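Removed: one protein chain of the complex. Kept in place: all other protein chains.
Right after this comes chain A.
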């Protein structure tokens, strides 16, 4: 049966931010995000309504991943935030709330959108320059020679998500585990190109959090292992254990044809001949003095029996997510075929033992020298475990990001209020030449700056969920919370004991004022100072890199969306256009810039299957999203078509396998506007991936990182190239 449908013309949405539907959706989304923010955030119960499992969370990645949003503007917004989270793990809610704040505040201004963009970009550069300067009062430097600041950083992340259901002792325990895990991943001998290792999280659900522990090396779950028996493992002359790692299935069904039919004569058993081949591999392994065989998939019981009888330990169903760290830790090359076995592919281990974390049993692989470790993570309930896992991964990632840039920002709303104070001070003292450069009046600048500051302060305000009053002080520009229902007192210092981040106490008079600021004229104030010494030992800290990126991402999106209004002066204006894909009902955004190059996008949803066919070593580095065509082609050629069988297996595979990786993108030169033949052939169709050229009018967007983020959600249709061009010209 075929279905015919008239082709719909491309749709152009002008003024995407106006209209009741958008503003209602926006305020609903921002309501959900704001109510989830911070350590006292309210939880959201996500489920499919037909009996699926329930996720109780306040994490942006989980929330945005589950919401299917139909408003194009909000889709761009959530795509930007999700891409930010995939790269920095932290500050997702911050980015999203700030972004909503910018849209809400800028929309109501009576200033031309193009001017808003220019002024807000200038304000952003003021913020970024301030954050990067030594004099910045809302950042602290991280000293890796002592754990103090690191503990604060990890603690802040662990306590920011209440659905983990942790008490004080448990937070302390996990903080030390996360730090230990991080230390394990730092190589001993640092060379010029030091690469941090990996911490693999092993789930043990239903047990107490304090039962969590960390071990160097890797653990493979082995339900069949016999406890109490000593492990007899064959070692080589140099007293190491040789390990062979198979990524190919050894279950003995390799003769299954993917297509077509195999005809065999009566009496010939394909199963038997396949098993004989497997046993030959076994013989080779025994001859090569291999002591441990690990298979990602299933091993035939006869092969396991043969290996066991010959003193070789065999472990199957290790799972995809262990393969990369296993190969890296043991130095072995995953063997992808049972027909070729080269001695160079074996790796080595120092020791093997059995670890038991009731009710699970694991084989513990201990290497000589490792940057790989296993965090056995326990929590009482499944939903709390899931939340805790995401939080621990975020903490590990944040520590790694902090190595690159040993700085942290003050949490608890203090960075936001401090930046707002700084911007208010700075915008009141700008020279007239600035306004001339920006082609705007001083009043316009002040209006936009006030909207900018209110957006920042709205993030700090989102930390309050029980109608607490929020104050800011005029000296340091920090954020202070007054508990709800407080009595009337003459002095604010009687009500507040310390600021949100814990840096300042109430000992001196800091001339507090309300952080409402919605009405009345902007307050003129001095440049906020840097606090001289901290009061509390435990500061609330945020990841520097993640927050800086969040700030940029959140501002990149809304002002440009504003520029789509009919008043957008010319094609030269930098702006994001949203084009509805008539056929699939999905949106495309196009960054319109002069000059030419072709952007190839493989859409996020569809590329995941393709991605999974690649061996981990073939994965492009996550941060490297702009690739040359040659690179893309190399990867493309290495990928293969996934059969239904493998898809079925993958469905059975653990959740972790199904994690969506960032999409690929390529920018190639103008000359190759048509795609290479290989990329549009039958294989492409089978994979369900659509690859389409897209016209873009400038090389790379001015903000290199954020530019690529928006393009993540680009969806292409069959003749996207033509449409893309039309759309630009049509303007």
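Going forward, contacts are C-beta pairs under 8 Å (C-beta built on N, C-alpha and C of every residue); 3 or more make two chains touch, one makes a residue touch a chain; residues count from 1.
Please note the rule applied: contacts and distances are computed from a predicted model.
One chain of the assembly is not displayed; among "NADH dehydrogenase [ubiquinone] 1 alpha subcomplex subunit 8", "Glutathione S-transferase U17", "Ribosome biogenesis regulatory protein" or "Bardet-Biedl syndrome 12", its UniProt protein name is "Bardet-Biedl syndrome 12".
Checked against the hidden chain, the listed residues A:43, A:147 or A:527 yield one contact partner: A:43. Against the chain not displayed here, chain A makes contact via residues 21, 24-25, 27-29, 31-32, 35, 40, 42-56, 63, 66-71, 74, 162-163, 165, 167, 205-206, 208, 226, 249, 251-253, 255-257, 260-266, 270-271, 297-298, 300-302, 305, 309, 316-317, 358-360, 380-384, 466, 483, 485-487, 495, 497-498, 645, 649.
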